[in-house]
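Let's look at subunit A:
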Amino acid sequence: MTQLSTFHVGSYLFGVEVALVQEVVRMQKFTPVPLASAEVSGLINLRGEVLTAIDVRARLGLPPTTGERAQVNVVVRVDDEPVSLLVDEIGGVVEVSQIPFEGTPSTVNARVGSLLLGAYTLPDKLLLALDARALLAFDEGRSAAA
Partner candidate 1 sequence: MEAIDEIVAEFLVESHENLDQLDTDLLALEQDPTSRDLLGSVFRTIHTIKGTSGFLAFNKLEKLTHVGENLLSRMRDGKILLNEDRTSALLAMVDAVRGLLSHIEASGLEGDDDHTELVARLGQLLEDGAIEAPPLIPAQGSSPEAATGATEAVTGAGDSTEEVVHAAAQAAAAQAIEAAHELAEAAKGHPEEIPAGAQVVSAEVSITNVPEPPAAAAPPPPPAPTPPPPAEKPAEKPAAKAAPEPGEAGETKRSVVESSVRVDIGLLDTLMSMVGELVLSRNALVSELDEQNDSALARSAQRLSLITSELQEQVMKTRMQPVDTVWSKLPRVVRDLSHQLSRNVRLEMEGRDTELDRSVLEAIKDPMTHLVRNAIDHGIETPEVRIGKGKNPEGVLMLRAYHEAGLVHLEIIDDGAGIDHNIVGNKAVERGLVTQAQLEKMTSREITQMIFLPGFSTAAKVTNVSGRGVGMDVVKTRIEAIGGSVDVVSNLGAGSTFRLSIPLTLAIIPALTIGCYGHRYAVPQVSVLELVRLSGEHARGGIEHISGAPVYRLRGSLLPLVQLDEQLELVSIGTSSGGGRNDDGRGGFIVVLQAEQHRFGLVVDDVLDTQEIVVKPLGRHLKALPMYQGATIHGDGSVVLILDATAIARRADVLSNQAAAASSSVMEETTPIDPVLVVELSGGRRTAIPLDMVTRLEEIPNETIERVGGREVVQYRGHIMPLVRLANLLGAYGEETDNARVQLVVYTRGERSVGFAVERIMDIATERAGSRSDIDDHALLGSIVVGDRVVELLDVQAAVLAADPAFYQDDAGATTVQQLGDLYEEAL
Partner candidate 2 sequence: MRALVIDDSRAMRSILTRQLQDLDFDVAQAFDGRDALDLLDTGYMPDVALVDWNMPRMDGLTFIKAVRTRDAMKDVSLMMVTTESEHGNIVRALAAGAHEYVIKPFTSEVIAEKLALLGLVRV
């Protein structure tokens, strides 16, 4: 019974294992972190905890949002640390056990592809399964700025 929590980024539909998703939060003010790498959009306050918000578009190498679209935070918990993923919009929870699974399609760019576990072919579109751990694996232990 595999379920994926889905969300939209650009024209893509991504999904991560439901178990990893702690919650979804909208409308969060965030504090920019100067000198942090481009993937970090800032810090948010979630019930008193300070979470890093990752700009998924930047992480995936996609162009930044155009216009004033409010973004949604998908809070995931990987390796016991909650991190917020900034996405365009959330989709629903999709039950994928009955859905055909394939390897990474060639239609996605290399950067995106490297972060995928594979893809599910839904009736109307492709659901790309993200490797959450890989998604978050950047910049750790390195000084972002000299």
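Here, a contact is a pair of C-beta atoms (placed from the backbone, for glycine too) under 8 Å apart; a residue touches a chain by one contact, two chains touch by 3 or more; residues count from 1.
Candidates were picked such that all candidates are chains of the complex that A comes from, given by their letters.
A quick note: this is a predicted structure, and the numbers were derived from the prediction, not measured.
In summary, of the candidates 1 or 2 that share the complex with subunit A, the touching one is 1.
Touching candidate 1 in their complex are the following residues of subunit A: 25-37, 39-40, 42-52, 54, 81, 83, 136, 138-146.
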